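Encoded as structure tokens, the structure appears first; notes follow it.
A single protein chain has been omitted; all remaining protein chains appear in their positions.
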Amino acid sequence: MSIFIDRNSTVIVQGITGRDGSFHTKQMIEYGTRIVGGVTPGKGGQKFDGSVPVFNTVHEAVKATGANTSVIYVPPMYAADAIMEAADAGIAFIVAITEGVPVNDMTRVHPFVKEKGARLLGPNCPGLITPGQSKVGIIPGRICTPGSIGVVSRSGTLTYEVVYQLTRAGMGQSTCVGIGGDPINGTSFIDCLAAFEADPHTSAVAMMGEIGGTDEQEAAEFVRTRMKKPVVGFIAGQTAPPGRRMGHAGAIISGSAGTAAEKLESFEQAGMGIARRPIEFVEQLRARM
Amino acid sequence: MSIFIDRNSTVIVQGITGRDGSFHTKQMIEYGTRIVGGVTPGKGGQKFDGSVPVFNTVHEAVKATGANTSVIYVPPMYAADAIMEAADAGIAFIVAITEGVPVNDMTRVHPFVKEKGARLLGPNCPGLITPGQSKVGIIPGRICTPGSIGVVSRSGTLTYEVVYQLTRAGMGQSTCVGIGGDPINGTSFIDCLAAFEADPHTSAVAMMGEIGGTDEQEAAEFVRTRMKKPVVGFIAGQTAPPGRRMGHAGAIISGSAGTAAEKLESFEQAGMGIARRPIEFVEQLRARM
Amino acid sequence: MDHQSGEGVNIHEFQAKELLRAEGVPIPPGDVATTAEQAEAIARKIGGMVVVKAQVHTGGRGKAGGVKLAKTASEAGQIAGKILGMQINGLTVHQVLVTAAADIASEAYVGIILDRASRKPVFMVSPAGGIDIEEVAAKTPEKIMKLPIDTRYGLQPYQASELGFFLFPDDVKKVRAASKIMMSLYQAFMKHDASLAEINPLVVTPAGEVLALDAKISIDDNALDRHPDLVKLRDETAEEPSEVDARNSSLTFIKLDGNVGCVVNGAGLAMATMDLVKYYGGEPANFLDIGGSSNPEKVVNALRIITGDPSVKVILFNIFGGITRTDDVANGIVTATKANPLRIPIVIRLTGTNEEIAMKILKDNGFSASSDMDEAVQQAVALATKGGKAA
Partner (left out) sequence: MDHQSGEGVNIHEFQAKELLRAEGVPIPPGDVATTAEQAEAIARKIGGMVVVKAQVHTGGRGKAGGVKLAKTASEAGQIAGKILGMQINGLTVHQVLVTAAADIASEAYVGIILDRASRKPVFMVSPAGGIDIEEVAAKTPEKIMKLPIDTRYGLQPYQASELGFFLFPDDVKKVRAASKIMMSLYQAFMKHDASLAEINPLVVTPAGEVLALDAKISIDDNALDRHPDLVKLRDETAEEPSEVDARNSSLTFIKLDGNVGCVVNGAGLAMATMDLVKYYGGEPANFLDIGGSSNPEKVVNALRIITGDPSVKVILFNIFGGITRTDDVANGIVTATKANPLRIPIVIRLTGTNEEIAMKILKDNGFSASSDMDEAVQQAVALATKGGKAA
């Protein structure tokens, strides 16, 4: 079917009455996502957009709606608290869109979410979309089309670019996931690859990495040892100078680790296809399916 | 055989060169406990008592000796740290004798030990003894004799009293465990009862509780629903005035919960034998074996 | 509900309020006075209506007349003069708190209690404040919200907000104010190693301000070593003198109403000994635990404290030597009775470490001793009931 979300996902929006929250809630509803409630402390009892009930706390929202998914649009200094509130209230899948969450906050949030048995996607991510069924986050719905390619990426607009190319080429997607570029995030490449491998409706995976860190190398090792489905990879930042930051915290090269060359080398060793340009995903995937 | 320790337990002593640590280490060695090392920061490389190697850290001690058990005699303000060090170093069974550990420390230590997969006995406990095999802690060895009665207690000298009576009556013990009287401790009555139930060499259990809290009631419920072996219980503090503390933090009555009457009532409902005086353990156990 | 788990050192209301004020809890201005004149001066400085409150470690101060409203500074002085020196539940009032009176629109309860069942500090809040929270728990438990806090993470803002919405479901401004107070209360609880921290009542004024009108904090005994500042707050004049004496001698002692004075090592055995006294028809005069270390000095102090109680008719020693060396105890008995010969009988039960040496010491000094607990307790009860002489 898909990974993480489908037509049955029941979603609440934390920060539903905020600027970004309200805009994207409307977009999600329009796309068909089952938005069952929203949370804004002090606005409990109101209706968003005339129909979506608003609650003061996530606990109340979950109790009243039975939601299993939450998407977070609260300001960065409140994001860690919002994630923990969702996990504590029993939300199983939490998508944190918020950009600029202090990294130290995430060192506590990560084990908390794990202890509660929840899955966190993000923060600082565009969310995810299962085309034709549900979108949770901010990925533009009209660039996607249902199909069998799983897409996973560390960046936002680059994901859109690739998905757009795939759609134009007639290659639909099972689920497109943006895991976010922060140093500490909830869901890794490997988590997504494992889910795609287990999903009967995914036949191949497009993976977009960046310079910095070793997540892509670990993902490649996972592909090599644990996956049967074909995976095509791309690394952004081949021309970035070492040691300078590039907007994402993850997009850094330091010393010998985390270079594009190193990552592409690991892709090759894992037998993955390599897209040198975004557009090459199409031919590389086609060649392997 | 026994629970938690036996002749194969390899034990290190944290605080081995201290006043209490050195005294009881000698007693343990004399009893036959396999003391394989000790830890005192800054005394690494020395030998205790001419033969036991001393290390600077628990990690070093575990690496060098392969110890699976640790007993802690460090001062109260350092006890939480010592317990966490032991758990972090891979010690599976940690016995904290230290009295006077701040309770807030234990609110962090408890989940830490659990996360590391270790078992903590205590703090503020006399430790335990498997007669004829190994003693870890301060229970006087000569009052015990090998046999099939499991003994578990919240207090120290009261345990000795009962064990002494059992031994005088010819009723040997499989293992005698003092779980300690602090509000937050590592091993509960239920943990010990479950272990005794699973131990083929234990035929009956003597359990000594105190007023305060609801541990005994929960233990009684466990006996009722999960145990086949006979259990005889005792509650100290029947004459204690409500709301006053009695040396142990646990020995408190507050409101309707935690009274001796309530606890004894729960024992009766669980079909347990009741010892009204310490000496009555002998007849009550004999009647059920 | 096991409220008071964790042994606590009580501090006075005004001290608790200082600790909370330091964390940012809004509290009406006030100060403590030991004389009527001081009280009047404080009231004058505050201006307007004040409350004069007896500072003693007991509940029911209001019912006992220890809390009074004063309209003027001079009235505050007069009231303070009456309250100072008053006896409340057997304790003398040495200090009063003079604090600004607040108009009250509603009262709530907010507390944190260290809870043994969940192994965590537990927040307990209720919109039904101002009265005894145990009464609320018994009669209307649905009006209490309990929330255990994982101290690895601390109280999170969303939790404080949940607690706040339970108190004020329809007013987000009050929720924010109450949440802030709960964050501060938690900070104070953790910082000072409290076993209990309570604001009762937490009031809302007609203007919508949220204030702490009364506060109670107990500090974990075990943590005092790292809080020298808090040790100073301990007010020994507000406690039973024999218990203060015992604590200063490193003994755990609680005075009771019977006539069999008990000296035991270990709290569990001490309680079991008292129970056995009762079982055989006697009444224990005290709980006394000399602890584990074998220091003859402790025995001397224990005897001094017990014989200081005129209602004690017999002294019962019950010592099971583990860490405690029974010969040390025997030496203590000999030393103490040589210095201050006993005027009441003594029954000694000793067994365990160095028992033979102890028995010899006692015998050489004219004492007899048993190694059987039941036997010793029966003998002590008989002596207390009929009068008579052992040793």
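In order of appearance the chains are A, B and C, and numbering begins at 1 in each one.
The rule we apply is simple: contacts are C-beta pairs under 8 Å (C-beta built on N, C-alpha and C of every residue); 3 or more make two chains touch, one makes a residue touch a chain.
As the structure is a prediction and not an experimental result, all values here were calculated from the model.
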Visible contact partners (per top-of-document touch definition) of the missing chain: A, B, C
Which residue of A:Gly44, A:Pro126, A:Pro230 or A:Gly273 touches the chain not shown here: A:Pro126
Contact partner of the left-out chain, one of B:Ile3, B:Ile16, B:Val36 or B:Val58: B:Val58
Candidates B:Arg108, B:His201 or B:Arg224 - the one touching the absent chain: B:Arg108
Selected residue (touches chain absent from view) among A:Thr17, A:Asn68 or A:Thr214: A:Thr214
Residues of chain B (touch criterion as defined above) contacting the omitted chain: 41-42, 44, 56-59, 78, 81-82, 84-85, 88, 108, 112
Chain not shown, touching residues in chain A: 20, 76-77, 99-104, 106-108, 110-111, 126, 138-140, 143, 153-161, 164, 181, 183-184, 208, 210-215, 234, 236-241, 243-252, 254-255, 257-258, 276-279
Where the missing chain touches chain C, by residue: 152-153
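Convention: only the chains that are shown with their structure count from here on.
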Per Cα centroids, the chain farthest from chain A: C
Centre distance in Å when chain A and chain C are each reduced to the mean of their C-alpha atoms: 54
Chain B-chain C separation of Cα centroids, rounded to whole Å: 28
Set of chain B residues in contact with two or more other chains: none
Residue numbers of chain C (touch at least two other chains): none
